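With one protein chain withheld, the remaining protein chains of the complex are depicted in position.
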Amino acid sequence: MRKYLLKRVFYMILTLFLVATITFFLMKLMPGTPFTNQQKMSAAQIAVVNKQYGLDKPIWQQYLSYMLNAAHGDFGTSFQFSNQSVSYLISSRIGASAQLGIQAIIFGVVLGIIVGSFAAINRNTWIDTLCTVLSIIGKSVPNFVLAVLLQYYIALKLNWLPVAGWNGFNYTILPTIALGVGPLAETARFVRTGMVDVLNSDYIELARAKGMSRFGIVYHHALRNSLTPLVTLIGPYTVALMTGSMVIENIFSIPGIGEQFVKSITTNDYPTIMGVTMLFSAGLVLVILLTDIVYGFIDPRIRLAGNEG
Amino acid sequence: MKLKKVAAAGSVVFLSALALAACGNKSADSSKQVFNFSETGELPGMDLSKATDTISFTNLANTMEGLYRIGKDSKIEPGVAKKTEVSNGGKTYTFYLRKSKWSNGDPVTAKDFVYSWRRTLDPKTASQYSYLFDGVQNANDIIEGKKAPDTLGIKAEGDYKLVVNLEKPIPYFKLLMGFPVFFPQNQKAVDKFGSKYATASDKLYYNGPFKMTGWTGSNLSWKLQKNNSYWDKKNVHLDSVNYQVNKSGNTRYNKYKQGSVDYITLETDQAKNLKNNADYHLMKESTLAYLEFNEQASNPTVKKALSNKKIRQALSMAINRDQYVKTSAFGSQAAPGIVPDGLAVRNGKDFNSNIKGTGVTSDAKEAKKLWKEGLAEIGEKKLTLNLLGDDNDAAKKSGDFMQSNWETTLPGLKVNVQNVPFKTRLARSSSGDFDVVLTLWGDDFADPISTLDLFTSDNSQNDGKWKNSEYDSLIKASKTTDANDPAKRWDDLQKAQKILLEDQAVAPIYQRRTPYLVKSKVKGLIINSVGVTYNFKNVQIK
Partner (left out) sequence: MAEEKLNLTPQDFEPVSKNEKGDDEKIAAPSLTFLQDAWLRLKKNKGAVVSLFIIIIMLVVAFGSSFFITNAQLVKSAPQYANLPAKIPGIDINGLNGKLKMGGAWVDAYAQNNVPANKYFILGTDYLGRSLAQRIIYGTKISLIVAIVATFFDLAIGVSYGIVSGWKGGRVDNVMQRIIEVISSVPNLVIVVLMLLVFKPGMTSIILALAISSWTTMARMIRAETLSLKTQEYVLAARTLGESPSKIAWKHLVPNLSSIIIIQTMYTIPSAIFFEAFLSFIGIGISAPQTSLGVLLNDGQKNFQFLPYQMWYPAIVLCVLMICFNLLGDGLRDAFDPKTRR
């Protein structure tokens, strides 16, 4: 186990190193500078800024110092906010995104499990069909369309909730729904399929024959066994939601990292783009590793890949 | 069927959460003097030596106070200076300062101005707006690193007397003093906070009508609260201005309708539908959109074509400006010339009164004719042009519209629209990596020279590399021989604009007027067309 972990961590670091290298050199290909008013600046001033951003050194030196700093979590200074370090920017923005992502996951997965098992128990009835249709629709409506509709109808027309902002729990409800519907639909489908499988298996037959209550069967056997594969889904969701919520953050005016990422793209803020890229990659790699480990614990039948020959 | 119950219970809990949330959602008490203001982007920084954008300038101008404050219709109002003497043929300004305080209790003195100006001009600060100091003694040499910052023509004689020496008279010098780059800075704050100076609301001191709170450097909401140590606090009625950043236009309008903001700017299509709304207004702006033609384009055919006057004229005339402002920039007006309308008025006549549509007329028929003649002159049948523009919504619509006009009016022309981020557009413009570029220029101060200076052959912002010796000499005369003679100077500048437009050096498209909604209870909001956009000092909620 330990050997396996070490190996995985090594690959993780290798991956991040490669990603950092590739992004660094891609960024160097880009046009654009930290300045908006370069034409009006003197050579002396430009030299100062170049020095400040380390642009005066040869590329390989820039690369070395970038990698060294990045290893310490320092990604330099943002081009768009004066004097703000990228790591500070990220740390002040990550909270909202994380909260929203986690809420959306909980909302989506919990409700998804309920809907999915509900459909499985009543399989081949109209309830099942309804759940299936709803989950397909949920999967097919882009979340940004949903966000616009929710904001207009729930917040503005019905005046139940604030339109946008980030000022407490009220403000998180609509974005959570908009973001959580996709995972909800997917989870529901996943759980339904898994549970139908389980419900048809022999041990359920046996439990039923023993006279166990229907709820007991579902709760003790079916649910547990059909949920294990969900772990593989939840990991990537978490990262995807934290990174993929940029449109939702934009629509609901949430100070999150995704929205910041889009802004840094459209303002050529290369240090921020690189910093956020590294953050996203690190998050994804970590989540994949955690998922594998957790999965190994939950389902001992799954051999850890490292034990293969 | 217990699971059904669980599901039902779950949905009940969820719905009641919704209902509870709905109850808690009451709008703030309207009797309070609070102005909820919706901004479109984050505040990038509060270091006045380094600021480059309108959001920073607006926040600086409302939390800081310079020698003057720009009031209604870009008129100067008293600021820290209570009396000003001009001597030495307009080359020496002596400012007598009133007693006022920084928010940490320190007095605002002449030394703070000296410190601030020197800091801005020091090449180490790398200020991007230091060029505005052009004309102050030794300013240019200091920026270029040839002289030390303390040789700058600004002197503190005691704590409350400030003397500024100019190299040449600057007719609009007092107006400049209302622009944040010329404001004082508290040296204690700069030294104390070091590299964190002005990166959050508690990392600097204020001497203006408001103090900023709750700004962490990149967040989406902050407050400007009444500054009780401000010298003129009796004329400040607001308790606070609550800034909220909403980047989506749709969201802004929804918030306005829900009542959580009192002021929003509108996007083109929203404006079209709200033009009859009682809260609807147009912001006068001195921002002009124009096309620059690259006469030194790397592609020889394009270079040949764009150096041809008839082709430039055809391209300009083919754009239906009236339709343009109706569909793609609603509320704006067709360009009156290259200098914005209403920017400068003399003897009751607008600066643009002598040009009568030269270079800004739209005429599809004439365009076609000139196009054919122009193509014949350069011996081409077809032309492909790249149109460079910003990647925001308005610029994309512009590109869409111009491509449509050009390709349908001018036979043999193919247009590729390239929408790139703002900074990329600037970089490509200045390196000459474009064919035609749509540029938006907002004047820094209310004088035609702010625009006309851009097109002299040695100006670094003359991206199209247009050259005209007569134009150059007229601009030079306005700055040297005729600088102290307003009538002659006016005449020089008017002539220069006419030459520029007759030769179609650029094609002015529209003068921007941003549509906005403001609740009728908000009184006294000053929106200026030049420099700093919003002045909240006299706002009152009634």
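For clarity, chains are labelled A and B in written order, and residue numbers in each chain start from 1.
FYI, contacts are C-beta pairs under 8 Å (C-beta built on N, C-alpha and C of every residue); 3 or more make two chains touch, one makes a residue touch a chain.
Bear in mind the structure is a predicted one, so any value in this text is a computation, not a measurement.
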Self-check item: Hidden-chain contact residue, picked from the options B:Glu77, B:Asp269 or B:Asp350
Solution: B:Asp269
Quiz prompt | Residue among B:Lys50, B:Lys397 or B:Lys423 touching the omitted chain | solution = B:Lys397
Quiz item: Any idea which of B:Asp53, B:Asp141, B:Glu407 or B:Asp453 touches the chain not displayed?
Solution: B:Glu407
Practice problem: Would you mind spotting which of A:Leu5, A:Ala43, A:Ile59 or A:Ile136 touches the chain that isn't drawn? | Solution: A:Ile136
Exercise. Spell out, residue by residue, where the missing chain touches chain A.
Key: 11, 14-16, 18-19, 22-23, 26-27, 29-30, 123-124, 136-137, 139-142, 144-145, 148, 152, 193, 196-197, 200, 239-240, 243-244, 246-247, 250, 261-262, 265-266, 273, 277, 280-281, 284-285, 288
Practice problem: Write the list of chain B residues that the hidden chain touches. | Solution: 249-250, 253-254, 267-270, 272-273, 320, 323, 326-328, 391, 393, 396-397, 399-401, 403-405, 407-408, 417-419
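Throughout what follows, only the chains that are shown with their structure count from here on.
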Self-check item: Distance between chain centroids, defined by C-alpha means - chain A, chain B (Å)
Solution: 38
Quiz item: For chain B, which residues are in contact with chain A within the complex?
Solution: 1-4, 6-7, 10, 17-19, 21-22, 24-25, 41-42, 44-45, 47, 50-53, 123-131, 140, 143-145, 195-199, 216-221, 244-248, 250-251, 254-255, 257-258, 260, 391, 421-424, 426-428, 430, 433, 460-461
Quiz item: Which residues of chain A touch chain B in the complex?
Solution: 31-33, 35-49, 52, 79-84, 88-89, 92-93, 110-111, 114-115, 117-118, 121, 148, 151-152, 155-156, 158-167, 169-170, 173, 214-215, 218, 250-255, 259-260, 263, 265-268
